[in-house]
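For this depiction, one protein chain was excluded, whereas all remaining protein chains were kept in their positions.
Order as written gives the chain letters A, B and C; numbering starts at 1 within each chain.
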Amino acid sequence: MTRKTYKVTLCDGPTCIRNQSREIRQALEQALEKHSLSQRTEIHLSGCLGMCSKGPILIVNPGYVIYGQVTPEDMGEIVESHLAGGQPVARLIVKEDHLYNRFFRIFGDVDFFGKQMRITLRNCGIIDPENIDDYLSVRGYEALAKALTEMTPEQVISEVKKSGLRGRGGAGFPTGLKWDFTAKQPGDEKYVICNADEGDPGAFMDRSAIEGDPHTVLEGMIIGGYAVGARKGILYIRAEYPLAIQRLEIAIEAARSHGLLGERILGSDFSFDLEIRLGAGAFVCGEETALIHSIEGSRGMPRPRPPYPSVSGLFGKPTLINNVETWANIPVVVLDGGAWFSTIGTETSKGTKVFALAGKVQNTGLVEVPMGTTLREIVYDIGGGIPGGKKFKAVQTGGPSGGCLPEEYLDTQIDYESLAKAGSIMGSGGMIVIDEDTCMVNIAKFFIEFTQSESCGKCTPCREGTKRMLEILTRITQGQGKPGDIEKLERLGEMIQKASLCGLGQSAPNPILSTIKNFREEYEEHIHQKKCRAGECRALLKYTILDNCVGCGACKRACPVGAIDGTRKEKHVINQDLCIQCGQCFEVCKFNAVSKA
Amino acid sequence: MTETEQKKMEALREYMHAVKDQPHSESNLIGVLHKVQQIYGYLPREVMDEAAEILEIPTAHIWGVATFYHYFNLEPIGKHVVSVCMGTACYVKGAQGVLDALKKELGVDIGGTTADKLFTLQEARCLGACGIAPVIMVDDKIYGELDTKKTIDIINRYRKADAAETEA
Amino acid sequence: MSKTITITINHKEYQVEPNQTIMQAADKLGFHIPRLCYHPKLSIEGACRVCIVEVEGMRTYVASCAYPVSDGMKIHTNTQALRKARRDIIELILDNHPQDCHTCERDGNCELQRLAASMGIRARHFEGQRKRYEKDLSSDAVIRDPEKCILCGRCVRMCSEIQQVHNLTQAHRGFHTVVMPAYDMPMGESVCTTCGQCINVCPTAAFVEKNYTQELFEKLNDPDLVKVVQFAPSVRAAIGEAFGLEAGLNMEGPLVAALRKLGFDYVFDTQFSADLTIMEEASEFLERVQSGGTLPMITSCSSAWMKCLEQFYPDLIDNVSTCKSPMSMHGAITKTYFAQKKKLDPKKILSVAVMCCTAKKYEAARPELLVDGMRGVDLVVTTREAAWMIKSAGIDLVNIEPEEPDHPLGLSSGAGAIFGTTGGVMEAAIRTAYELYTGETLVDIEVASVRGLKGIKEGTLMMDGKEIRVAVAHGLGNAFGLLDLVRRDPEKYHFIEIMGCPGGCVGGGGQPYAQINAIPLDDEVLQKRAQALYDLDKAKTIRRSHDNPDIQKLYKEFLQSPLSPVSHKYLHTHYQAKRPVGIIPKKERKQSGAAQ
Partner (left out) sequence: MVSPIDMIKKKRAEAVSRIVSKGYLSTKRVYVGMATCEIAAGSKEVMAVFKDAMAKGLTDVYLSQKGCAGRCNLEPTVEVVEEGKIPVKYGKVTPERAREIVDRHLKKGEVIREWTI
């Protein structure tokens, strides 16, 4: 085998020095000399890498292999096996390497990344997603090889069960159990599906994960196929994600040409192939039975369960469906073991969760945190707090299926149960920060508008009920709320939650019910005092002309309904009965003499 | 039909004939409709009829599918498609204002095409550019950090470019 | 016998069979859970959510039509919360539905109305925007009114699963979902076969037949017209249901009397022309057998099937009998033989047909069926329309003194009667063909193999040592299955009967709506209607068409003999391939179909 050239970085931080890093360097140089590699290997010293508990640290590039707690005696083996032979020394690799990988790229950005832990996104923003070599170099497809070499399908499933991994699509069903159900179904025509129909408005975790590291998802699916006995996998992805689709296509092609997909994968008896199917703009297709209908070429409408897809799914065959984030965790679970994985997170929720942090927050972006991190840590430590000195009002998780949590819930831990208890849901990972300028009635209206327009129309509660809820909310935001409206919303909401056919309908009222619960006074103000404290509901605004009006007449000319009166050079007046709150006068006044409140 | 369209249509026919004998061939319907839209920008009825015949799928079923998914256009669209992102991040940062401005400027509602066939206005869910919200996408170019004025400027730029093109 | 399991319904324990849904188990135990989108013959939709029940331990309510029972399951069907939820669901449907019950065609017969009543809805809480669509009046037979549609999806499933015509689909989505043909084409230009089964299963008036009752009342009052009516075999077996009578009563006598009271001058019977059809059809069949004509020969009585043939199976046009349907033969004879006999100007005859069928409205308008430039049948009304007219005219069908049909077009054999049920035409044809061919009397004239509700039935018959293989299909979906067999193996059968509706004409698209708590197209009801016709046959002394003296007289006085030039001119027709919008000419129709 041709000998490669490597760069070796040795941590030269105080802790590592104390732990013999200088001696290690000596031993390394000697070993290199022995293998005549001195000329071909560069040794660098770095400042503290921040992994003191694992020190001394030694990093080999390319490949980002991180060795921890190495001793001078280990150098011979590392040089012989890794630098001369190309194979990293598994026993010395820092197990959490993918967690610490980030340190290579985050110096100076500790605020944003400091509290994050990257498993799903371990390679995102690090490797070239269009080059399978990059993925292979970071131990890519090793988990698959491990499963095929030394694990039975049952052992793979047992490892997934042990990890405590739960579905990242929102509902949090235990992944291992789902695999087990599918594996236990008879028959050899089975399917695995990756649900990449990410549709929450404001959520883009899956897209980023695929665009940044498509092979991880592929590897997870191939392992899944091996575990449940499927020969075919389908990636169902939104047509609105052309780059992600393109990268998946490149990845699938590359994997095929490397014998990682297709007949007899890596020389084993296991054959498996993948196909991409495109969504076409229907949020409800994130629901698994609707997704199956869509893949089958039909209208994406859910059907009652049971039978569950694990029993009767695609083309009536047992089918395993997981979402992108879930699949991306699988190679890690298999490579590092379920036991290790389960050390991350809380009692009931293991591992990490990716969130798309957006809204009124300083650092918008994609964050991955261990379960158990608090909302406060995400909003303030990672997100950098609210910009413009504004006051925090709420954080919305779970998108159109979730809820709005006010300040008193900021110390809620991120895990399935805690979020549900607080009145929201984990969801697929949208996280919107809301400040005092956002009206809670309006935000509820925004979400129900979304679900209402995405309702498939099959079941009555969702089709008709969300429409009526939207009408009531629209009325309220337009100043035509009536006493009893809140109660009607609650009554409809509870019925829709309990009686709808699928998750879309069952969760559609959540944003409304949670804002009623936590911000009832805003609803009441809208209805009874015709007031919107955030100033967002235009129809509730009152425009008045202040004393500093110079009587230029600009507002009078601009008013489309002739509601402004006044003679030139004198203070003008707005006739409130005629005013339609269009805001034109406010826009055109050069003297800030129009107030809106 | 232009020559390129014809060629593409020929390729599509071949594709349909190829998938028709595969197991679960009807499951390729949505993929076929995507290809049709790539060629024509919308789903012409004659082409749906043809797909029905080749794939042996009832036309009513194809119609049901075509109308269910919002990605599919049932009418010819304008030269440029203007999509306003209505994802939460954009919404919170003022996408509604941008949309209203566009509606007013173009004189069409969502889904509408201007009389001069230059623009079709659409709503998008999340274009994935939350960092520069609010955004619009004209064809496949994204414009971010918009307000009413910037939005109208963009539209006018396209109008100007088109006028120049017509003159030349 | 499988082991039973224990479930609890409303706090009481019951032993039930496993492998059934909560609704099925509850039905057997006497709990009728309210329902709307459910239909036992169609796939489970689970859409309306009216049949929700509470299962302890479940986070949400479950649809009892879809959810299976399991051992130890604790079910509640009538808690206060459930009642409220169901009531709200029905209210939501009503809020998006025209509030015109008083002027609606299905007032008093509407499942939604009944549900609203049973839920005790007394106020409206959520009124808002209501959908607005134009009525589609383009078809001669079936009217589509999307405003009345509550999206239960029964019609779509009926059209695609049972009839497999795939004319209807749900288009668009959410609040904007509408049931329509492809491209929102008018029904009249679509592939709709006008079978009317969508009407049969529709819980509201989203699908109704084109109503000719007002026009008919007007013409019945026209002193210049001679008013002639015929009524189909299965009308008499079903019309009683519209008057609250149990299914399967033969109402022939009362119906004749009622039609006379309505103002008809002559009340004839389509069973007469059914006999005539047999004379022609059996002769045509024998001619094909003897002279090497196209076989298998396929019957042509069902109008929905005629449209299907022209649209979907143009390659089998030569196989189909050229005989007009009994209704059209009757019309033709009325405007010729009858007119001559009574010295009437045929243009002054109003020829009306009371049919179990909506497709007959379409058939009557077919230009191929014109008789000397006139329509043979001027107006077709369904059983439902006739029932309404009788009620509206204040005629007491239940207690009326029965009467006999008029001569010369009213006398019929038992063979004519059984035309109204699946297998009946075949049985009647066998009775005559056998005797015409062999010259011997067929002893056992009841052909059991072609009776009953099995989708496709087969039988063989030995005629002078020659084996004749016959097959019968009812419902267009079954018909397509049979015809695909024929395409693959043209030698398989000699003679095939096809009826477009499930059960044959007794299950026609124009039959009375299901009564309270009954299921449209319930097999038991279909069987009772069919039995009424078989009983009628049995009770007759003349049970073979060729023994009908009035038929013999007709041939003697007018037609000469079966297949004579006169017969051909008035009793036979032709078909041509048609390609309405949205059609798919299929080599092999997909069995499963896309049910959505």
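Rule of thumb we're sticking to: a residue touches a chain if its C-beta (ideal position, glycine included) is under 8 Å from a C-beta of that chain, and two chains touch if they have at least 3 such contacts.
No experiment lies behind these values; they were computed from the predicted model shown.
The chain not shown here is in contact, across the full complex, with A, B. Taking the complete complex into account, B:132 is the one of B:9, B:132 or B:152 that touches the chain left out. For the chain missing from the display, the contacting residue among A:29, A:142 or A:273 is A:142, taking the whole complex into account. Within the whole complex, the absent chain has one touching residue among A:307, A:337, A:365 or A:551, and that is A:365.
Screening A:129, A:172, A:279 or A:403 against the full complex identifies A:129 as the residue touching the chain left out. In the complete complex, the hidden chain is touched by one of A:45, A:311 or A:573, namely A:45. Contact between chain B and the unshown chain involves residues 127-132, 135, 142, 144. Even with one chain removed from view, chain A keeps its contact list with that chain: residues 1-2, 4-5, 7, 9, 42, 44-47, 61-63, 86-87, 104-109, 112, 121, 123-134, 136-137, 139-142, 144-146, 148-150, 204, 207-208, 211-213, 241, 243-244, 258-259, 265-268, 358, 362-368.
In this text, only the chains that are shown with their structure count from here on.
A count of C-beta contacts for the chain pairs B-C and A-B puts A-B on top.
Averaging Cα atoms per chain gives one point for each, and the point farthest from that of chain B is the centre of C. Centre to centre, using the average C-alpha position, chain A and chain C are separated by 55 Å. As a whole-number value, the distance joining the C-alpha centres of chain A and chain B reads 27 Å. Within chain A, contacts with two or more other chains are made by residues 282, 297-299, 301, 456.
The multi-chain contact residues of chain C, meaning those touching 2 or more other chains, are 170, 172-173, 594, 596. Across the complex, chain B meets chain A through its residues 24, 26-31, 33-34, 57, 61, 64-65, 68-72, 86-92, 124-128, 130-131, 133, 140. Taken in their complex, chain B has these residues touching chain C: 26, 45, 49, 52-53, 56-64, 67-68.
Within the complex formed with chain B, the residues of chain A that make contact are 199-204, 207-208, 239-242, 277-283, 294-301, 315, 356, 358-360, 364-365, 396, 399, 430, 432, 434, 438, 443, 446, 450, 456.
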